[in-house]
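The excerpt is restricted to a subset of chains, each kept in its original location.
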Amino acid sequence: MADAYNLEFFNVSFPAEYVAHVEINRPEKMNAFKEVMWHNLSKIFTALSTDPSVRAILFTGAGRAFTAGLDVTAASSSPTFDTTTTTDGARKAFGLRRHILEFQECISALEKCEKPVICVLHGVSYGLALDMSLSCDVRIAAKDARFSVKEVDIGLAADIGTLSRLPHAVGNMSWIKEVALSARVFGAEEAMQVGLVSRVVEDKEAAVKEALELASLIASKSPVAVLGTKEILNYSRDKTVAEGLNYTAVWNAAMLQTDDIKEAMLSGMQKRKVKFSKL
Amino acid sequence: MADAYNLEFFNVSFPAEYVAHVEINRPEKMNAFKEVMWHNLSKIFTALSTDPSVRAILFTGAGRAFTAGLDVTAASSSPTFDTTTTTDGARKAFGLRRHILEFQECISALEKCEKPVICVLHGVSYGLALDMSLSCDVRIAAKDARFSVKEVDIGLAADIGTLSRLPHAVGNMSWIKEVALSARVFGAEEAMQVGLVSRVVEDKEAAVKEALELASLIASKSPVAVLGTKEILNYSRDKTVAEGLNYTAVWNAAMLQTDDIKEAMLSGMQKRKVKFSKL
Amino acid sequence: MADAYNLEFFNVSFPAEYVAHVEINRPEKMNAFKEVMWHNLSKIFTALSTDPSVRAILFTGAGRAFTAGLDVTAASSSPTFDTTTTTDGARKAFGLRRHILEFQECISALEKCEKPVICVLHGVSYGLALDMSLSCDVRIAAKDARFSVKEVDIGLAADIGTLSRLPHAVGNMSWIKEVALSARVFGAEEAMQVGLVSRVVEDKEAAVKEALELASLIASKSPVAVLGTKEILNYSRDKTVAEGLNYTAVWNAAMLQTDDIKEAMLSGMQKRKVKFSKL
């Protein structure tokens, strides 16, 4: 899997036992995304998903911004938006739809990753910053984070995930509409108050430290329990309570057959460090 | 469309470019609603929905209350509740169901309106006030607003939208149950804390001013982007994330074929006022 | 119904008109649950559901904790987890699935109970405490309440309701993931801030008093209105807005044929105590 972790514009490291750290690394452009970057992102998280030496993942941005969003200059010269190849509205639509679906698929790799992903947002966190962080499991903000659902400012409705995930992530629909329709910039405290993030930390450094501690804590638990919890919560978010309960019962019919339960209980009683086998 | 805007119990004005203002105008009865009013409401917002000179809408109430809710005296003398025409429980049920569906349809015109609707709530905001404001996109409260899901107090479960929309608008189910089961009155700060509104403003005048600024800001953006954002957020609220993503891809396959994107980007770079063609 | 109310490990009393109080009563074990207890819980709430002398229910725990969760010692000696009867993974899975479905069904009796259930959480409120309280309608916390989605600590994903109900009860998905993946303990104020409970009260005694007042208030309303409100809110939580509206119209087509509406209006006008017939 080493190859998958050594890709342009990303640093992948392993700062603690069973914890991986993925850093977006294009600080000179405020981590603005070009097409190669979302493909690389997808490759990295797809590999992490089944890497038995990883149980929790930290996701951050290098430099002074998490990401300023899409690299608009690069995007505008992309063949996708080359309108000279056809003048037929339907054929253009097919091209655009294929492109959007592919882009969405790459970003959804964060959500489909079997392991929990903890995202630290700091500095400029616009557009794609929200699409990506909403595909993560936990969002932690540094106090200096500035957010914007930026897309309406460039003439389009956000289409890589923000609009589909926000109503299931944040419990203030009036606020969601307000920021998505106006592209208004908002800060970390406001994000905390409405429920977009679960913690605000003094600065980026401290936020990364806290996120790493949280990742380490999660990584110390039974991976069977942790991966199941992520899967069931994502499933339940999208389904009725009755469907969620039924799915959980089928899921745990297999998963309760793990030795981790005995190991977790025994190590608890014996006050010793727990040790779970690979997954 | 002028006819649709000149209807009893409502004032329709155009206070800023591309912004309409709809005011409930029955202040002598605290804007209590009689049947003709919800039909008029529906006509107005249906017309605004496709009026190319409107891109955002302000919705307020004249006088000292947004609305005290249904005009119970008028309702009780309505033929719908005339139980002398039939004694057959099923036939009564058909009559009531047709009536409720028609009433719901009128109130849902606020949600189906293609343009964003920003609602300012002040003073007494009971019963229908919640049904209507929950059909709007953004809710702003004046400090003096007093809310109540009033219906249980008159012996019925709210049936024009509050109970169907609250669980998808506010992220505290315990609180939703508490206020809906008890008809307890609550204020603007509490509404803000649980996520029912996205802003609390000093008084009605200031709230209308802020709402108008927000409407103007939204109206200055590409209407293709803004209308798409409203549509996709409403769709995604009701669907799984995967369904939301797929719908967004089809939607934007057409919508990215707009000149607004180029216009938005260019005007941004050239620091000039952006100008979008009619929609 | 008296028999259903006289079951081991529970006290059932009737502290106010139309109000029942169910107390978990195994304080010497911090109200930890053994299998007989969830069966008894189910029997009690199934009986309360159609008991015409009950219109609202208070649910609390005796002693210094609401409940410490599953009685792990009892559970581990349960035949369900006896792995010596078969070594076949599929047959074990059938046994576990039947067991989980039965357990879920018992806890869901709180949600299926036609009458509103108000839960007071205090002291240690771990694991099953969340499963149960999330099946209730209103959650009130005493200041000393300490919560934990404890299950990952014993090697499993919570399967009796917490993971299926949390995403529909609380509007901060990042926080939900954080506490469910880490089993981190959190307090009453944090629970209030994210929307898990709707009130925090000084101590258990005061919390029970407030909960009883709320229950009494709800019990004073039309039971047709109250039971309909619970049913429609639970339905709407799981469905699209359009489905919710349609269901409400059918529901109220029958329910508006009640004399409670006239009674509620008249007693309001005549400033006299309202009196609704049995349901």
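Order of writing sets the chain letters: A, B and C. Residues in each chain are counted from 1.
Note that in this section contacts are C-beta pairs under 8 Å (C-beta built on N, C-alpha and C of every residue); 3 or more make two chains touch, one makes a residue touch a chain.
Remember, it's a predicted structure, so these values are computed and weren't measured experimentally.
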>> Quick check on the homomer: 3 copies visible, but what's the full number in the structure file?
In response: 6
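Keep this in mind: only the chains that are shown with their structure count from here on.
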>> Using CA atoms for the superposition, what rotation angle relates subunit A to subunit B, in steps of 5 degrees?
In response: 120
> What's the call on subunit B versus subunit C, same or different interface residues, using the half cut on shared numbers?
Replying inline: different
> For subunit A, what residues touch not just one other chain but two or more?
Replying inline: 168, 170-172, 195, 237, 239
>> Touching residues of subunit A toward subunit C in the complex: what are they?
In response: 116, 137-140, 168-172, 195-199, 214, 217-218, 221-222, 224-226, 228-233, 236-237, 239-242, 244-246, 248-258, 260-265, 268
>> Under the stated contact criterion, what part of subunit B meets subunit C in this complex?
In response: 72, 76, 81, 89, 92-94, 96-97, 100-101, 104, 108, 111, 151-159, 161, 163-168, 170-178, 180-184, 194-195, 237-239
